[in-house]
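Left out: one protein chain. Kept in place: all the others.
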Amino acid sequence: MIAPNPSEKTFLVRIKRQDAESQPAYWQEFEVPVKPAQNIISVLQYIAANPTTTSGEDVEPVVWDSGCLEEVCGACTMVVDGQVRQSCSCLANEQLAKTGKDHIELEPMTKFPVVRDLFVDRQRMFDNLKKVKAWVPIDGTHDLGPGPKETPEQQEERYAYSRCMTCGCCLEACPQFTKDNTFVGAQAIAQALYFNQHETGKKLKGERLDELSGPGGVADCGNSQNCVKVCPKEIPLTQAIAKVGRQLTVHAVKNFFSAK
Amino acid sequence: MPETHPRVIVVGGGLAGLAACVRIAEAGTPVDLFSMVPVKRSHSVCAQGGINACNDVARQQGYSEWQHMDETLIGGDFLNHQPPVYEMAHFAPKIINLLDRMGVPFNRTSEGMRDLRLFGGSLFKRTHFAGASTGQQLLYALDEQTRRYEAQGKVNKYEFWEFLWPVTDEEGRCKGIIAQDMRTMEMKAFRADAVVMASGGNGLIYGKSTMSVICNGAAAARCYQAGADLGNPEMIQVHPTAIPGEDKCRLMSESARGEGGRVWVPRQQNDDRHPLDIPEEERNYFLEEKYPGYGNLVPRDIATREIFWVCQEGYGVGGENQVYLDITHLPQATKNKLAAILEIYEKFTGDDPREVPMKIFPAVHYTMGGLYTTYAPYDPETDTITPASAPKREPNQGMAFGDPKNMMTNVSGLYAFGESNYAYHGATRLGANALLSCIFDGLFNGLSVANHAQQSGAGAHGTPAAELPQSLYDKFLKQEQDKLAKITASTGSQDPYTIHRELGVEMTAAATVVKEEGRMLQAREKLAELRERYTDLKISDTGHYTNQNVSFARALGDMLVYADALLEASLARKESRGSHYRSDYPERMDEEFHNTSRVAFNAESGRPDITWEPIPSPLVPLRARTYGKTDVVEDKKTQEQEAAAS
Partner (left out) sequence: MPTDRTTSGPTATVRSLLDDNHFLLRRLHSLSGIVPVGLFVISHLFTNAQMAWGQDRVTGKGDFQHEVDFIHSMPFLYVVEWGLWGAIGFHAVLGLWYTFTGKHNVKRYSYADNVRYLLQRITGVIALVFIFLHIATLRWRWDLFGWFTPFYGKGYQNPIVPQAFHDVPMSLPLTAYALQISWLVVLLYVVGVTASVYHWCNGLWTAAISWGLTITTAGMKRWGYVCAGLFVALMTFSCAAIYGALSFDLGQDMTDDQLEVFELIVPESRVPLNISGRH
């Protein structure tokens, strides 16, 4: 193992670790040599290859989740110095400069069950997509011609929503989304809207709105607008919340007058 | 888990795996889907450029599906089989329509039609795209459809599960898999009447590539060790301009050069001055010097090789494998035009390319080779699909729809789809053809899988998986448990991450852009050494819960095996074809090598056995692949558009 060379410049990384969901969390500190253009993932890779803490203890390598390393898959989301973000697009040097500290603090997301260390289980997000029927109900894969036409403006608006990578930043920062409530959060609301706006996707609009009018639905949003500020894909989440709010208002009035 | 018959397992939730799920579930066969990551995070999200298909506009300008096939064949330097490519090109427009119906936000014209862009390898606009994230959009659309089947109970997802080994019956038919939950480390045998491998590429063998960290090729390597052959494993595509990073190489679009970016290195080795302090005369604009005509716009493969060579000679910036791609001199307007790609560079390097020249280097980008597969060529005699009123195709024009042989490996019941399938791209893949081949595999050949599963239990197809004795599954389960136990208990001295790093460095140096016998023989030695060291692993995490250390160490063993096959096939193919460039054999040699390198794992020696399998050319005769040298002259625009081609 290569211990950091004394002449090399180093910085400290404090990591909140947890052996399993049911286990208590604890902190460990590692010393990592400074390299140019080093993102948090390469820092973690260094620690995986050199799992020795600053107190000289050999420990088990830190566990984390990652995929694309290009900020498109959403896997590597974690809390860096108190703020949720993708760790692959977080450069250590910039982060240190930003906080003005000599160390970086890494924590797992707090709104999801921890699998181990920095690795969390975001299954709830995928389940929510199922809840809001986030799909276009096509007839099947047979050759049935092209889909509905749409204007470039409609495409642009839908494209904005379609970029959601289920990373969970919006939920982590949402004061209304907690581990033990049922709020679906901005991500699922925006996805429901995305499909409500598609010509064929609309066929399930009523069912989506029914779901979103129930417990955990859009009315649970407290309008703090954190979601839109932390979303790495700059998805207009508050606009989605408002639009779904409007659709729900109309839906409720319609239901009131036409329900059997 | 309900053990119904028939059942299908799909390993991999990228475009290929998800398309297969949708098609197979639609055919009424329940699917168990395995993926190391939640399928929505599969590597397919990374694709940016687009997806190719003939379309009405191009057709009216003289383009056709036939031509799309022809481009794919010549792009692949005729190492691809023609009937499957024919089928893929002709099926492509239907795929686009289907994706459109699924709600993919394809870019639109003002009339509301799907917009098209020009891409490398064609003079016609045939590439459909959704913003700058086509792969992501396509993957999500298929993910959504899969979720729909999941909600109906027809698809069962096993996410964060790693495929470990295919289960085969006495006669060697694939009847299930062994897989492990990467969180709880629970290992289990799963029964199936057919298994689809859609596990993607193997870039991680090269340490750093443009691929995701999960693209380690281990799944394919395990099938290879279990008896499924590899096809053309030596065919690896390298992208000329990537941003080397500590953790991976990220694609840098070629439009930077298209817009006037200049490639250079300091004349003096290890010059540690700031690039902008190095005066003009001390800079080596090696592309412009060697190719005064085209300068920085030389075709991709030449640029790739030149950059590679200059660094091999020790002139790389800071003595490392990197050269400058300089756009600092360009006018502000041009810089603005390049904003999107410049921001990517800035985000991941922290340097502003408007102020400081970018550092780039070629990087491994795509795995053309993969699991060897078969197909049933189209035969008008047996065709029951074409309506009586329509004319039938000629023989070999495409594949027999639904035939269980389509894209089945040499192991009965084991299929390979997507990037892990060697079938479509021959010696080079055209930009925007990969997404197509992945979805095509799933949608067209999904039916073949369902049919095979349906037939299992009848005649030559053996006993249905649900009725096979548990002992068969227990045997394979034990094999994997023992393997894992052995790794977990290793108390040697070799750190797996170090071995992996050395593997990557060696493979990148010996078997990427320029291959040469001497260097490859050296690499052969190195691989042997690494295999030896691998038996003496040091495992720092001996826990039994979410042990990534052990999972990685296990996959490393498979990567070493795959690397061996890749290197041996590279050595054996003594010619240059497509991406495979041998400096000692710079010509394409059809007599000897218009053959598939079919690589079988020799269980005794633990090494690859290579046989050469001839490739029939029933539709298009072989011809020289020259367009690479002419496309720049003929159509500079094509070059620029190729930029986005990734």
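For clarity, chains are labelled A and B in written order, and residue numbers in each chain start from 1.
Here is the rule we use: a contact is a pair of C-beta atoms (placed from the backbone, for glycine too) under 8 Å apart; a residue touches a chain by one contact, two chains touch by 3 or more.
As the structure is a computational prediction, the values presented were derived from the model and not from experiment.
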Among the displayed chains, the hidden one touches A
Which of A:Lys101, A:Lys229 or A:Lys254 contacts the chain that the document leaves out: A:Lys229
Where the unshown chain meets chain A, residue by residue: 82-83, 123-124, 127, 130-131, 173, 175-176, 178, 181-182, 213-215, 217-226, 229-230, 236, 238-239, 241-250, 252
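Heads up, the rule we're going with is that only the chains that are shown with their structure count from here on.
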Taking the mean of the C-alpha atoms as each chain's centre, how many Å separate chain A from chain B? 27
Residue positions on chain A within touch of chain B in the complex are 1, 19-20, 35-39, 41-42, 45, 48-49, 51, 58, 60-61, 63, 65-75, 88-89, 91, 93-94, 115-116, 119, 121-122, 126, 129-130, 133-138, 140-141, 143-147, 149-152, 154-155, 158-159, 162-163, 165-166, 195, 198, 200-201
Using the touch definition up top, name the residues of chain B that touch chain A in the complex. 22-23, 26, 37-38, 40-43, 45-46, 94, 96-98, 100-103, 105-114, 130-131, 133, 136-137, 140-141, 144-145, 147-148, 150-151, 183, 212-214, 245-248, 250, 344, 347-351, 443, 495, 497-498, 540-543, 545-546, 548-549
